[in-house]
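A protein chain is absent from this complex, but the other protein chains hold their places.
Moving on, here comes chain A:
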């Protein structure tokens, strides 16, 4: 009896082993420093959370690796000819959720209404929508509070849930941080995406498997049948994990290990410019800086000082030495795939210390001045190193910088309270349109605009140009306005751009996947060689 049982058990074990090897050929073991925060699709507007959700949930439109808007659950989208305030979306037919519900326009209406709730972190992206309704089962219309030609740009991370599922599991309300228990949608998901959530242990392991009834079965390669996602915090451990073959795809290899990984036989590192630009901001609006030895006047308020600082920073040296080549030196705060980008504006100012000193002297600061620079040390790639380098460069023209680098949790709190004289910041443009940069970073700070403009810079002409953009439907005219606005901001040297971050993805050499500029791998596109 014992023997037979043992034989059966070992037989089962052998089969299981055989099965697991057959499957493991298509399992993708994927690692990244951070985990998704929640599966509730509207609770967090957070990069890695969206990235993981993209495997499980679909949005109406998503941006692919070229940055182009691509049909997701919507097959067609346009502004109505007779009413510029109404967008219409044609939905894909025959789409089913993982738990069997069919997708209809009602689910889309429900999801948008959910995303507009007060607890939703996605609300700011779509708060121009005043009304949303289903025309028929596969047509959805949205009315905005004025013509909004760029609405579609804001929908690429707006995921669609099933109304029936949400009601059955009591998750019609967006997850509320203060509200006692977590909701069911935080660790469970029912999307229409290519992969089904199998198990979820936050910070430890998230497993997804191919959803056999996915609408795009014949549109995408879908060569991966199972995804195992593991967050790994320590950079050297991440590098070791891919070097030792324990993971197949490393989304964020540490900069200092990129060359080493490239040299390894069985690993390839692919890169692409990332949708994030790194720059310094200077408080030019105050009458006197908080941390400077100059009293009674604000050196940053003088454009010549800002120009001098711009000339003193050797961006190519930062790229070469601090970033080990892994960045694209920048002249403007928008990477190349953003509408309104101009190569001429992005060209790096040549370093000219002599001219910079002259400008300082002209501005009356031949003896220089001191100021505190505040940086993060855990937010951007090599952020502290960049600040150290810039500190040295500015020292050459007499700007004595006291560097204060600390965790981003403290940095952003003080930044948002408007307490910093000279600070580091990184900015991405998820809408891929310059207006996003203008709206947040450059318009005069009021309750409704310039939310992240902590420079105190305010320019009426610029504001007037920027404020025409949301409702300007003539795209040619609109691009003209954008170009004019950029020129004003660039001439005024409001910010000191340093570079655009470059994304590196390391993967097993037989894995083929294009780097997505917003760092959103979509495993449905992944193929094996």
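Note that a residue touches a chain if its C-beta (ideal position, glycine included) is under 8 Å from a C-beta of that chain, and two chains touch if they have at least 3 such contacts; residues count from 1.
By our rule, contacts and distances are computed from a predicted model.
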{"item": "Protein name (UniProt record) of the chain left out of view, among \"V-type ATP synthase subunit F\", \"ABC transporter permease\", \"Fe-S cluster assembly protein SufD\" or \"NADH-quinone oxidoreductase subunit C\"", "value": "\"ABC transporter permease\""}
{"item": "From A:27, A:45, A:188 or A:388, residue that would touch the chain that is not displayed", "value": "A:45"}
{"item": "Option touching the unshown chain, where A:204, A:217 or A:464 are the choices", "value": "A:204"}
{"item": "Residue in contact with the excluded chain [from A:337, A:412 or A:528]", "value": "A:412"}
{"item": "Touch with the omitted chain, as defined above, among A:76, A:131 or A:378", "value": "A:378"}
{"item": "For chain A, the residues touching the chain missing from this view", "value": "37-38, 43-46, 118, 121, 124-125, 175, 177-178, 180-182, 186, 201-205, 230-234, 236-237, 240-241, 243-246, 378, 407, 409-410, 412-413, 416, 440, 447, 451-452"}
